[in-house]
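All protein chains of the complex are present and in place, except for one that has been dropped.
Labels run A, B and C following the written order; every chain starts at residue 1.
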Amino acid sequence: MILNIGDNYASSTSGNEFKKQKSPEMDQCIQNCLNCFKICEETLARCFTQIEHKDSSHLALLKSCAEICNTSAKFMMLNSKFHSDVCGVCSKVCIECADSCEALGDASMKECIEACRKCADSCAKMAKLPH
Amino acid sequence: MILNIGDNYASSTSGNEFKKQKSPEMDQCIQNCLNCFKICEETLARCFTQIEHKDSSHLALLKSCAEICNTSAKFMMLNSKFHSDVCGVCSKVCIECADSCEALGDASMKECIEACRKCADSCAKMAKLPH
Amino acid sequence: MILNIGDNYASSTSGNEFKKQKSPEMDQCIQNCLNCFKICEETLARCFTQIEHKDSSHLALLKSCAEICNTSAKFMMLNSKFHSDVCGVCSKVCIECADSCEALGDASMKECIEACRKCADSCAKMAKLPH
Partner (left out) sequence: MILNIGDNYASSTSGNEFKKQKSPEMDQCIQNCLNCFKICEETLARCFTQIEHKDSSHLALLKSCAEICNTSAKFMMLNSKFHSDVCGVCSKVCIECADSCEALGDASMKECIEACRKCADSCAKMAKLPH
């Protein structure tokens, strides 16, 4: 299958907020966002019960990351032309959340770090696409 | 692996809102909710562009269904003891959304109907578990 | 102005998911939900920084309460017939969140307790209305 991204995105010049076709890259990015949303929510819930992980910055980052991943996914599901702006912010938050998890030096954070890095990468790519 | 659901849920009698262990059934239900959330959001976005699917009840049901699936997933990710209440409502909304999609008699609704039915079934099971 | 709630709600028997008219009680309940959502989110953020309020049950309840208040408000804004189901769950979570805040015996929780009780009351009323 040849994906004609050019045609797809060209339609945005007509002023339509809504675009019909989704690229495989966007589909994958939605999955990465949903996965990161899930892992961050579950990690936050786990941190609530662990004395050693209750650093306020870390808790706030996990919560921010879950929120923006959810929002990012919604903007892509809706095919909103603003998805690239939201993905740009999402990428930034994911990187900082991964760094914060890494700084804890705890094996239990491995899954969260991976989910954040993967989401950050695909969101960064979506942020750079013209819209 | 033997999952001791009894022990897991017994802990709720201690008054803790938060429980540590997640059952495979709950994990599957989270996935079903996330998938139904995604399909309903995408179907709603598609309906925005299709004159023949802009029935107000149908649009509102798709939106309600996406919202409650997202919320349901969050309550399970958090392992909140109220997840069964939210899953109960989610199951109801999913059934009605599936029925509404079915009534359109349109092949493009097949994926949404399946996602809603699957989510409704697993949420109904979560709603019946003691908490 | 005399608001004919009877007529408004009678329309639901026609199978419409969406109802046009909002009662003043529902408008007030939306405001109470939005306010409780805000206060719970801010209280959760504050608890992240306070060692003495980092009980896992309390944090999870504040998060659950913020989520369900937000969802409850959305169902009423959409005028979904399922708003009463969501309001019913919301009322339960708000009561438990208020109790949990009260148990801390801390003056800083006063605003949160009040917002939760007020939201619980109006949601309980919305839950009892026929739909």
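Going forward, a contact is a pair of C-beta atoms (placed from the backbone, for glycine too) under 8 Å apart; a residue touches a chain by one contact, two chains touch by 3 or more.
Computed from a prediction, not measured in an experiment: that's the story for all the values here.
Which of C:Asn70, C:Ser84, C:Ser100 or C:Ser122 touches the hidden chain is settled by the complete complex: it is C:Asn70. Within the complete assembly, residues 18, 20, 30, 34, 38, 41-42, 44-46, 48-49, 70, 73-74, 77-79 of chain C touch the chain that is not shown.
Interface residues of chain A with the unshown chain, by the touch rule above, are 15-18, 56-61, 63-64, 67-68, 71, 74-75, 78-80, 82, 85-86, 88-89, 92-93, 96, 100. Touch with the hidden chain on the side of chain B covers residues 45, 48-49, 51, 54, 56, 59-60.
Methods note: only the chains that are shown with their structure count from here on.
Note on connectivity: the fewest chain-to-chain touch steps from chain B to chain C number 1.
Interface residue usage between chain A and chain C, two copies of one sequence, is largely shared: over half of the residue numbers at the contact are used by both copies. Centre to centre, using the average C-alpha position, chain A and chain B are separated by 22 Å. Contact with two or more other chains is made by residues 56, 59-60 of chain C.
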